[in-house]
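The structure's right below; bear with me while I get my questions together.
A single protein chain has been omitted; all remaining protein chains appear in their positions.
Now for chain A:
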């Protein structure tokens, strides 16, 4: 049952609504949303990330759209995805968890 959008909630309760297709850039989210059974995640299209802070989660959502936009392009034309150095570690941890 594919839905149109998914709400991702950060540790502090900030909400990020993204396209379903964008959220599925993350294999972890994709599996959460498509798994069998009555997980609340699957029903509401809402996923809580108590260990991910809002700035990191926002950056991750930006990455989803970056990926979708450029994944079929030749390497020359793709701008680098900018990551502030102070975010790098947290972002790495989160992306590892999200399998992105």
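Odds and ends about this structure:
As a working rule, a contact is a pair of C-beta atoms (placed from the backbone, for glycine too) under 8 Å apart; a residue touches a chain by one contact, two chains touch by 3 or more; residues count from 1.
Rule of thumb we're sticking to: contacts and distances are computed from a predicted model.
Note on the omitted subunit: UniProt lists it as "Ubiquitin-like domain-containing protein", one of the names in "Trafficking protein particle complex subunit", "Vacuolar protein-sorting-associated protein 25", "Ubiquitin-like domain-containing protein" or "Tubulin polyglutamylase complex subunit 1". Take chain A: the residues that touch the chain left off the picture are 4-5, 10-19, 22, 53-55, 58, 61-62, 64-66, 68-69, 72-73, 86.
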